[in-house]
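This structure is in C-alpha cells; I'll ask about it shortly.
A single protein chain has been removed from this complex, and every other one stays in its place.
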Amino acid sequence: MDGSSFGKLFKITTWGESHGSGVGVVVEGCPAGLPLKESDIQKDLDRRRTGQSKVTTTRKEGDKIQIMSGIFKGITTGTPIAMWVNNKDADSSKYESIKHLYRPGHADYTYDMKYGFRDYRGGGRASARETVGRVAAGAIAKKLLARDNITITGFTRQIGHHTAETINFKEIEKNIVRCPDAKTAKKMVTAIMQARKNGDSLGGVVEVVARGVPAGLGEPVFDKLDADLAKAVMSIPAVKGVEIGAGFQTAAMTGSECNDIIVMKNKKR
Amino acid sequence: MDGSSFGKLFKITTWGESHGSGVGVVVEGCPAGLPLKESDIQKDLDRRRTGQSKVTTTRKEGDKIQIMSGIFKGITTGTPIAMWVNNKDADSSKYESIKHLYRPGHADYTYDMKYGFRDYRGGGRASARETVGRVAAGAIAKKLLARDNITITGFTRQIGHHTAETINFKEIEKNIVRCPDAKTAKKMVTAIMQARKNGDSLGGVVEVVARGVPAGLGEPVFDKLDADLAKAVMSIPAVKGVEIGAGFQTAAMTGSECNDIIVMKNKKR
Amino acid sequence: MDGSSFGKLFKITTWGESHGSGVGVVVEGCPAGLPLKESDIQKDLDRRRTGQSKVTTTRKEGDKIQIMSGIFKGITTGTPIAMWVNNKDADSSKYESIKHLYRPGHADYTYDMKYGFRDYRGGGRASARETVGRVAAGAIAKKLLARDNITITGFTRQIGHHTAETINFKEIEKNIVRCPDAKTAKKMVTAIMQARKNGDSLGGVVEVVARGVPAGLGEPVFDKLDADLAKAVMSIPAVKGVEIGAGFQTAAMTGSECNDIIVMKNKKR
Partner (left out) sequence: MDGSSFGKLFKITTWGESHGSGVGVVVEGCPAGLPLKESDIQKDLDRRRTGQSKVTTTRKEGDKIQIMSGIFKGITTGTPIAMWVNNKDADSSKYESIKHLYRPGHADYTYDMKYGFRDYRGGGRASARETVGRVAAGAIAKKLLARDNITITGFTRQIGHHTAETINFKEIEKNIVRCPDAKTAKKMVTAIMQARKNGDSLGGVVEVVARGVPAGLGEPVFDKLDADLAKAVMSIPAVKGVEIGAGFQTAAMTGSECNDIIVMKNKKR
C-alpha cells in the first residue's frame, strides 16, 4: 500500500532511490501566491549535500533542483509542485559485491522479507538520499511559515560523547558539523575523523527550534503537533528517539518541577 | 489542501500543467515483482495522444514516457514509481490574447476565484493534459490486473446523435473514434468533422467493460467499488454523468425487471 | 481495511447494522461554536424515517437521535460529535428462513464472498438503514452551511414512468413522495401502491439543488466537488447513476449548445 506521503493540508509525496534516475517530491496544498524560485530550494539542498566537507560521506552530490510544475510567472499557483534532482555520482558497481549480504543497521533484510527482493544499490529506497525530497519540500514550508514570522532552526546538539553546552545560533553555520558551540564543534570534528579512520561512525542528536508558532496547531487527539512531529522525525533513516521539550528528563521530575507556569506577556498569554 | 491523489492500496498522485515543463504521476503501492518497461506504458499513451488523427485537437503531443523510479532490473521493487512526460509543442503565445477572458465550460473563472489568479496557458492544471498521468498509472494497473485475468476495455458508445448499436470489441481499434460498431464509427467521424468546420464540438459517451472481476472488491459503505469508480470518472474534465450497469434506465423499471437472477455456473455462483 | 469514513475537513464515520444494537456516526471537523441540539437532527431523521406513510417499507423506525459527545452548553466544541439511534422494531426472525438464499439486487452474495459469512438480518451493514448516520451528519452540515446562506433541497424527480414536469419547491413537503409537482405526486403514489400490490417495487430519480454555493469549492484534480458528490451519491444502496447539471443530455449536444455563457450580476461575475 502507500506510505511515501506525509501531511494533509500541506502534503508531500517523495519518490526515488539512491542509484536510480533521481529523487523527487510532489508537494500538494501549497497555497497560491507564494513567490518561489529554484534558488529558494537550492540553498537548503546545498546545506544537506554530502561531500561538502570532510566529515560527511564521500559521495559527491552536485544536487541541482528542478521545479517541474506548480509555478507560473515565479508564483505558486496552488497546484502540485513537482521537484526532482538528478542522481549523479551514482556508481553502483561497488554494491555488486555485497548484494547477497545483509548489513546490520540497514533495511536490507527487511526489504527482502517485505518485497521478495531489493534494489541493493546504495540502499535503494531506504537510502538517506530519499530525504532530498523532504528537504526540498521543507524549503517551501519554511518560506511559507516565514510569512507569519515562524522560524525553524536546526543544529547538532551531540556527536558521540561531545554535547554542545552553549547555544549560539550564529555559530551554527560557521562550522562543518553545525554545532552552536564553537568549542564543542572542534571536538566533534576530531571525533568523527577518528571514527572514520577506524572504519567506524558516530551517533548524535539533532535539535530543532521553532519560534513564533501560534497556539492551537495540530488536531486532537491523534494528529497533535507533537505526534506528527514525532512521526516525521522517526521516519528519517537511523533515528531511534524523539523528545519534545524536556523529553525524557520529565520522567525524573515532579509535576511541580515539570510544569511551565503560564505567564502574561504584553497583556497576552 | 491536497486533492491530486487517488486510491489507497494503489495510490496515484498526478502533477503538471498543460504548458509547464511536463506532466507526471507518482504511483504508490504497486506490488514488487511486476516486470515493467516504458513500452508497456507508451502504448496506452500513444492511444491517448492528441494529434494522432483528424478528429482530435491539433496539438501534436509526441509524448514519450520516462520512468524515474521504482524499477530495478526491469522489475517493480514495491517503492513509488515516478513517471513523467515532457511537454512539447506547448505554444502558449496564443493564450495571451484570452488571458482576461473566462471561457464557458472551462475552469478559468473557478480557478481565479479559488486561487486569486491562474495559469491561463492551455487551461493550466485544469487541462485534460493532466490525464497523461492517469493513463500512465492505468497502464500499470492493467498489467497488474492482467495477472489475475481481469481485463478492462474502453470504447466510444456515442458521439452527438450517433450511438453504437452493435458491440464488436474487434472493431474498436480499427477506427479513429474507437467505436465498436463500424457503421456508426463512420457517421461519428463525419459529425465531428462537420462540427469542427462550424467551429464547434460534440459531446459523447464512453463505455468501459471490466471482465474477470472477483466479487467483493471495494469497501462498504463509502468506498464501494461503484462509488470509487464514479468519483474517478467524474473527476475527468468535462464528464457530467456516470452510470453503472443499466444506470438511469433502472429508474423506469420495476424491481422484478431490474434484478439480475443469480445463477450457478460450473457449480459456482 | 477501512471504508466507512467520508470527507476530510468535515469527516463522517458511520457504523451499525440493520438489526444490531443501533446505527450511528462520528462527525470529525465540525467547527466549534455552532449551536446544536438533538431536535436539529431529529427533524431530518423524521423525514427519512420509514413507516411514516403507506408508500415506504413497513418497518416502524421510531428513530430517536442521541448526541453523545462534542457539545458543551448547547454549542459544538470542535471535537468529534458522536450520535446514534437505537434499533427498535428489529424483528430478525423473518430473516432466518432466507439465510441461505442470495437475494438479487442485494449485497448478500458479495458479503459472503468478501467476508466468508454475513449478518443476514435485514441486510446487516448493507441495509439502507446505514444512511441514518449520513442523515444525522448531513443535518449538522446543513446547519453549518446555512450560516453562509447555502441551502440544499432534495426532491423526487421521477418514480417509474412518472416524472415531475414542474418544480415548485413549496409542494415538496406537502405530499408523501416529496415530488415538487402535485399532479405527478398523485400518479407516483398510485404507481407505488400498484407495484406493492404486485409484490414488486419501482425505481426513481432524486434531484438535489444546492444554492448559494461559492465558486472554488473542492480540490483539483481528483477531489473536485463534482467527483466527491458522485462518490457520495453512488455509495448509497441501490443508486446506479449520477448526473451533474445537464448530465447525459450533454452527450447529444454541441459545445455551443452545452456551454453556459458567463454573465455579470451586480457587477460581479
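Note that the chains are named A, B and C in the order they appear, and that numbering of residues resets to 1 at the start of each chain.
By our rule, contacts are C-beta pairs under 8 Å (C-beta built on N, C-alpha and C of every residue); 3 or more make two chains touch, one makes a residue touch a chain.
Because the structure is a prediction, the values reported are computed rather than measured.
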item	value
Contacts of the hidden chain among displayed chains	A, B, C
Among A:E96, A:E173 or A:D226, residue touching the chain not depicted	A:D226
Touch with the omitted chain, as defined above, among C:G20, C:G204 or C:G241	C:G20
Hidden partner interface residues of chain A, rising order	1-6, 8-9, 14, 102, 104-105, 107, 109-111, 113-115, 125-126, 130, 158, 160-161, 195, 198, 200-205, 214-216, 218-224, 226-235, 239-248, 250-256, 258-262, 269
Absent-chain interface as seen on chain B, which is shown	8, 79, 220
Touching residues (missing chain, whole complex) on chain C	1-5, 7-9, 11, 13-17, 20-24, 26, 28-29, 32-33, 66-72, 75, 77-82, 84, 114-119, 121, 124-125
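One rule holds in what follows: only the chains that are shown with their structure count from here on.
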item	value
Any chain in contact with chain A as well as chain C	B
Most heavily contacting chain pair (counted by C-beta pairs in contact)	B-C
Chain whose average C-alpha position is farthest from chain C's own	A
Interface composition of copies chain A and chain B: same or different, split at half	same
Central subunit by CA centre of mass proxy	B
Centre distance in Å when chain B and chain C are each reduced to the mean of their C-alpha atoms	29
Chain centre separation (chain A, chain B; CA means) in Å	37
Contacts with two or more other chains, residues of chain B listed in rising order	1-5, 8-9, 14, 114-115, 125
